[in-house]
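Sharing a structure here in structure tokens format.
Complex shown without one protein chain; remaining protein chains in place.
The chains carry the letters A and B, assigned in the order they are written, with residues numbered from 1 in each.
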Amino acid sequence: MKRFIATLAALAALATPALAAEGETHAPENHDWSWEGPFGTFDDRQLQRGLQVYQEVCASCHSMDLLSFRNLGQPGGPFEYLPDPEHEGELITFANPNDNPVVMEIASRYTYTEIDLETGEEMERQGIPADRFPNPYANDAQAAASNGGAAPPDFSVIVKARSGGADYIRSLLLGYDYEVPEDVTLLPGQHYNPYFPGGVLAMGPQLFDGAVPYADDTPQTAEQYAEDVVAFLAWASEPHMEQRKRMGLGVMIFLLIFAVLMWLAYRQVWANVKH
Amino acid sequence: MSHQSTYEPKTGIEKWLDSRLPIVRLGYDSFVDFPTPRNLNYWYTFGGILAVFLVIQILSGVVLAMHYVPHVDHAFDSVERIRRDINYGWLIQSMHANGASFFFVAVYLHMFRGLYYGSYKAPREVLWIIGVVIYLLMMAAAFMGYVLPWGQMSYWGATVITNLVGALPVVGEGIREWLWGDFAVGNATLNRFFSLHYLIPFLIAGLVILHIWALHVPGNNNPTGVEVKGKGDTLPFHPYYTVKDGFAIVVFLMIFAGFVFYLPSVLGHADNSIEANPLVTPAHIVPEWYFLPFYAILRAVTFDFGPISAKLGGVLAMFGAIGVLFALPWLDRSPVKSMRYRPIAKWCFLIFVIACLGLGWCGAENPDNMVFEFGGIGMPFVVLSQILTAYYFIYFLVILPVLGFVEKPKERPESIEASVLGSSPAAAPAE
Partner (left out) sequence: MTDHTTEEPTRRDFIYIAAGGAAAIGGALTIWPFIHQMNPAADTLALGSIRKDISSLGVGQEITVMFRGGPVFIRRRTEAEIAEARAVELDRLPDDLARNENLPDDASAADANRVLNPEYLIVKGNCTHLGCVPVGNGAGDYDGWFCPCHGSHYDASARIRRGPAPENLPVPAYIFENEGAVVKLGATSDEVAAAGWSVA
């Protein structure tokens, strides 16, 4: 039987010339993230900076339709804990993210159009924590038309939606410094990035040293911006990650004890039975 | 049931109920006192594990249906809402999605165990056939369930699989449109898939009852394949197998929990986190892992065969791969059940398992990619999948029928008890 298969394989091998290797797409660069591993968590400060980078750089083209402002203040979110205004160095938290002043303030920076119940006319109102992040475009067609035919992807679950996840997005954001290979021709408005499948994409480099002013003394480099915004996007893709891992630990410990007890019971029941 | 009932109602209410609806008696005779071969190993625990996973899937599924919106405009967002806003929705959704995978892990091990120990042979043919029907329904439920989140893989998987029907001559196109209820996979398709996805698990639950019934008439097979001869061969199901199954279930749940809590999306595909878009096809469409071997068989047929086009041939091969299981009880001509005592069949079975795993590998790869490449020559996956597909069918249609005549089985123990005690055949059945 084995010889038969080996013969078949050899025949097949002879019959098929090997295909030439295709254009190189670089594998994403591996980066150490704070949330990796069974105990990894997000760094709130980093999520706050990432939100800032998203708002000041990405949000002009990329929507995050599934995110609401209230998410920013929920357990595990960037503004879950705020400095206590009355006690220096202590933190306060809010049972309902609706009452979180930072969340309210961020939401109030945006205006939303809704129908006035009295008149039926459109009217503008300030954003509230329950509102979704605003979409920079009125609809998908406008998003595509404004970007050379390819609508910028929504960022709500972008880290889950790309193979390579956080590593891929970070590599892509920082991957514009490569020389364009000879066999790649770029049309106007196109850019070369070897981490992007196929290497050619419409988005140009977006992160430049010093472009986003951080309030604290975190380095204001493109590297740092990329890391921060990817952390924010990773959180946004799965806001309950910390809860999931915490609960998982308890469940695993419980099941381990339960399994040991079941094994002892099994040994006990079968103690005097040959099988 | 085949054995004499030993249930004795003790309290007044038990007697009252027993003379009207002997359901306690049924449960007692089936799961407490049922005489079970004493030599069942851990491969026999997957039946109980499967029952647990059917319950997990139904419970979590009923919960998800409370929050899911079966409409093309809302399906994707509603699943994300479950993961984000519903209390513990992330947990229940993860249990359901990973539960499907673990359901298939357990069912494949359950089936391989049946194949190895000859559990499909007389007098258990009906038991086996009900099992294959359950497996088919599981595949249907899993396929339709995967469409519901309405991601790119959902949409394009549904498109590819429903297009298979179009390969049927004459009626194919009509049936395909009837399945869709539209000119392509669309809202009507999503709605009916949701409805059927909710229905099928209850059909499965009904068939599971028949499956257990059909198991309890002849009783369990066992690793020796020698039928139960006397009381010394068996133990009451409770506590011996409740505790053994229970231990196995907890261990299996531990692995399951590891995935639910620490690798929740590792069995999924990144493209399914992109909302379905009928205008853009993902670069590489793959089904869930548990369909990969069949997907490989489907793609292995790349040539026309007489009047049968390659496309139709692939569909026939794929369905034939499951269809052949129905005929298995009559294809295997060997009088010996357990492959423990079948020196040649044992090796053919091992190769069969490897072939199935290999087909899974082929299903995950692009057919034109190379399995290996050396000095300018190599073998693409499509060729490997053709070889393995050929072996899959040869195993059932040639090897098992022929081995029944040419293979000389090893000596089998006189009885289960004799095999357990390791003594020679002399041991008389215990009284």
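Things worth noting here:
Just so it is clear, a residue touches a chain if its C-beta (ideal position, glycine included) is under 8 Å from a C-beta of that chain, and two chains touch if they have at least 3 such contacts.
Just so it is clear, the model here is predicted, and its values are computed rather than measured.
Checked against the full complex, the candidates A:46, A:74, A:193 or A:237 give a single residue touching the omitted chain, namely A:74.
Residue A:128 is the one among A:59, A:82, A:102 or A:128 that touches the chain not shown. With the whole complex as reference, residues 68, 70, 74, 95-99, 117-118, 128-130, 254-255, 257-258, 261-262, 264-265, 268, 271-273 of chain A touch the missing chain.
Along chain B, the points of touch with the absent chain fall at residues 59-60, 63, 66-67, 81, 84-89, 91-92, 235-236, 246.
Throughout what follows, only the chains that are shown with their structure count from here on.
A straight line joining the Cα centres of chain A and chain B is 35 Å long. Chain contact summary for the complex, chain B toward chain A: residues 38-39, 77, 80-81, 83-84, 90-91, 94, 235, 239-240, 243-244, 246-247, 250-251, 253-254, 257-258, 260-262, 264-265, 270-271, 273-274, 283, 347-348, 351, 368, 370, 373, 376-380, 383-384, 386-387, 391, 420-421. By the touch criterion given at the top, residues 1, 5, 8-9, 12-19, 38, 65-66, 71, 153, 156-157, 160-163, 165, 197, 237-240, 243-245, 247-249, 251-252, 255-256, 258-259, 262-263, 265-266, 269-270, 273-275 of chain A touch chain B in their complex.
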